[in-house]
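For this view, one protein chain was removed and the others were kept in their places.
Right, chain A next:
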Amino acid sequence: MYHKEKSIQIKSSASALYNNLSVLRIAPRSLTYFTVVHANVVNMVSASWDGLNFSHRQLQSKEGNIAASSSLIMQASWCVLPARELLVLTSQKGIQMYESDGSIMVYWHALDIPETPTAQAVFARGIAAVRENYICVGVSSGSVLVFDVPSKGSNIMLSEVLEEHRDSITDMASECSGSLECIADLVTADDSGVLCVWKSGEDFQLLNKIPGFDVCCSSVKLWKGTVAAGYGTGQIRLYEAVTGIVHAEVNAHARWIYSLDIAPFSGLLLSGAEDSLVRVWHMTLTPETNSVEIEHLYSECVTDTQICGAKFCDGDGYAFAVTGYDLSEIIRYTQA
């Protein structure tokens, strides 16, 4: 169903971090941007759709005024708001927001770092753009920081801190269908597998807390009111966001899942894990019976590669891209 395309070389190899690939499609310029984290550096590549031009940029984790540092980056992700696109980096020291091309840092939020290192690591991880003007970022303490982002300029404000999780945030996702009928806007996940479902607004409202079963939920997505969650046991679960009803349970991978993605127009679900496999699934919603089904469509083994990032390159799921630990390339697959 998919075939392998020419890979994109990156300047340094991917680190083993959850959701270590972000893709931004810039239709007017026929470009796709990719980011992959390598230790304290973010590799950025812009690729033209004809496959002829690639340009590279590397971003260091800058902490406010300190020019360089060894602080490790946990995640890099593009956040698409109606008025602007930002590239958000989370690290051991704080949160950086850049213009989407990585040229200008527009905002820096420092985390509270204790003088002497504590047993509990400090970092930010989990990034999502929500509705018109919010960017949410997770923290190792379990807090979710809500930033209010103006349509332009650098006057970004920390507007709220959501304290529902008791373990480190792993990932979060906003509703990706674009449908305004969905009540839930955001789902956040943590190390113990707890999922919180939120409605955005001036005050974020907790709609539901889906209990975990002490298995880390490493990647989460929200599509048409359905939560897709990937776990350390290799399982994928589909929940109804507002009620927490389990629609489906899939024994999907033999090792820890690192990344999930959804193509919102087609309902395709992509999963990538440490077992070196990427799989494509198809989700079907039947509103009349309030049921969700899922079937397996396609699997690809990226030989001897623990997959750490897997993302669709377009809303239909026509193409997807994959990265893996120690790999200095982004592998692309396109539908035949």
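Simple rule for what comes next: contacts are C-beta pairs under 8 Å (C-beta built on N, C-alpha and C of every residue); 3 or more make two chains touch, one makes a residue touch a chain; residues count from 1.
The rule is simple: contacts and distances are computed from a predicted model.
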Name per UniProt, for the chain absent here [options: "Ubiquitin-related modifier 1", "Organic solute carrier partner 1", "Mediator of RNA polymerase II transcription subunit 20" or "Large ribosomal subunit protein mL43"]: "Organic solute carrier partner 1"
Selected residue (touches chain absent from view) among A:Ser12, A:Ser100, A:Ser266 or A:Thr334: A:Ser12
Residue, one of A:Leu59, A:Leu277 or A:Ala321, that touches the chain absent here: A:Leu277
From A:Leu31, A:Leu81, A:Met105 or A:Val215, residue that would touch the chain that is not displayed: A:Val215
Option touching the unshown chain, where A:Glu85, A:Asp148 or A:Asp167 are the choices: A:Asp167
For chain A, residues in touch with the removed chain: 11-13, 15-17, 38-39, 66-70, 72, 74, 92, 116-121, 123, 167-168, 170, 190-192, 214-216, 218, 232-235, 245-256, 275-277, 290-291, 293-296, 299, 301, 303-306, 325-326, 328
